[in-house]
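Contents: one structure, followed by commentary.
All protein chains but one are shown at their positions in the complex.
Here is chain A:
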Amino acid sequence: MNQSITLVFSGEAGQGIQTIEDFLMTVLSKDYFVFSCSDVMSRVRGGNNTTEIRISNGEVSAYKEAIDVLFLLNDHSLERLKSRIHKGTILVGREDYVDDAFLDAFGGTFLKYDFEKMAKEAGGKLFLNTVIFGFTTGMLNVDDGTCKELIEERFSSKGDKIVQDNFQAFDMGYKEGKDYDFSLSFSQVGRLDETMKVLNGTQAVGIGFLGGGCNAVCSYPMSPSTGVLIYLAGKSKDFGVLVEQAEDEIAALNMVLGIWYAGGRGLATTSGGGFSLMEEAMSLSGMTETPCVVHLAQRPGPATGLPTRTEQGDLLQAVFAGHGDYPKIILAPGTLRDGVELGQRAFYLADKYQVPVVVLTDQFYLESIGLMERFELDEKYTETFIIETKEDYLRYRLGEGPISERGIPGYGKGLVKVDSDEHDEEGTITEDFGVRVKMHEKRLAKKEEILKDYVLEELQGDMDYDQLVVGWGSTYGVVKECLETGNYPKTGFLSLKQLYPLRKDLVEYFRKAKNVVVVENNSNGQLAKLLQMELGIKVDHQVLQYDGAPFAVENLKARLEEVLR
């Protein structure tokens, strides 16, 4: 059985908690499985932010509510986190951050350390995160040489003095942490860094998009999708990516269509509100058969909702995006590897079928950091489908099936004419009812072709199940952990990676099950509705959560116990 310990760092925005997270994840991932996620308030400074790090001797990729070690970095951290503390929790922080009355009732361990004072002694407030990094690694008995190598690597560009000052700050924390004899109840796995890479979901999909040949990104910043824009901008020169911050999301997706029309591979990255503005251009992509890829990073709505929190509330928006009927593809990664693979596949599928492809992620998926086994991307999905045109080229030639050959301007002797009105084979506006029906049916017929390239679902758990738990996207890790650590007989876990169109054979999974439970991080049961609408599948129970937080292992377990035998 896997064992794990949960550390939480709680403080204000601007105190450097993300640096602590980055450093700890880097050093701990050499010897343990690790996972981290954050709860951040929508403000630039102040507030109360937390970062949770789980250390385990087995794969872990879910949020846990119960805290084992809580680092308090200000006087109002505890108030928000009281409900997550148990008898065995170790509190660490300045004496006055915990009031006596609470301490008496709590009855657990409180390690009183004044990290701020130590930071000041080391040279200033800026060293707070290095002191805490030192303390934590001392406490966990991590090799200090490894930690210092990391400090040197991160700070060497700022000069030797900065490195030395950070060493000093680290040592101060490390020494104190060592004094507190805390040993994990499980042993190191060891040498994980040789086969595993530490990354977050943003980087995973970013790498995937590059693997798919993405050579342009046009977007308007919106949390939590902006990370992908920043990631690709950082790769702009090395990987040949044109980057434009558009004036709005309407411009962004229209630009992306211009990129594809000209022969590039464009991406728009946005969140639910921005995607609403892009729907007009989604429809344009459908009508003109101009491919595009949109990364839709979900967060709670409606409207501005909870800008920094998580939800899976935009599935149906994506399914119904835009006016009129036209085919589209929706993919949703559950694991980090999915992010890389589906990011690449999105571009391949868009190009091959000349349709819009939406990659659905969410705040929790993008900003959580975990381990991914290293692998090489599949060359197969780098294929491109642009043709050199002949003089008599017709963009929308009928009689060749739903996919007409796609030319681009300036490559070949033909002219490439595309139109948002209903059009004839050449791309000229028409009001001929007969042509309308033929063109419309040609576009709609792509759906069957797309299903031949279906991104397969994953089934795990008991293969001889009679109960089936179904999930999509970022709930993958938590459902997996619940089923692995809970006691649910004859239960399988089906996670879907392609959410639209859905392949008809999926019904076979449901035929076998006497009890179907769908787990979703939204209020509406959007996947359940889609399964019903597309495949006529009846769902017995829905486990939904929509408070802006990801499912916690303990909570989901309790909810599953209510509906699983």
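Everything below uses one rule, namely that a residue touches a chain if its C-beta (ideal position, glycine included) is under 8 Å from a C-beta of that chain, and two chains touch if they have at least 3 such contacts; residues count from 1.
In this section, contacts and distances are computed from a predicted model.
> Name the absent chain as its UniProt record does, using one of the following: "2-oxoacid ferredoxin oxidoreductase", "Acyl-CoA dehydrogenase family protein", "YjjI family glycine radical enzyme" or "Tripartite tricarboxylate transporter TctB family protein".
Hidden chain identified via UniProt as "2-oxoacid ferredoxin oxidoreductase".
> For the chain left out of this view, which of A:D75, A:D143, A:D248 or A:D547 touches it?
In the full complex, the listed residue that touches the missing chain is A:D248.
> With the missing chain put back, one of A:V8, A:V416, A:L483 or A:L531 would touch it. Which one?
Going through A:V8, A:V416, A:L483 or A:L531 one by one, A:V416 is the residue touching the chain not shown.
> Spell out the interface residues on chain A facing the chain that's missing from view.
197, 207, 210-211, 213, 215-216, 218, 236-244, 246-248, 250-252, 254-259, 261-264, 266, 280-281, 284, 288, 290, 340, 372, 374-377, 379, 382, 408-410, 412-421, 427-429
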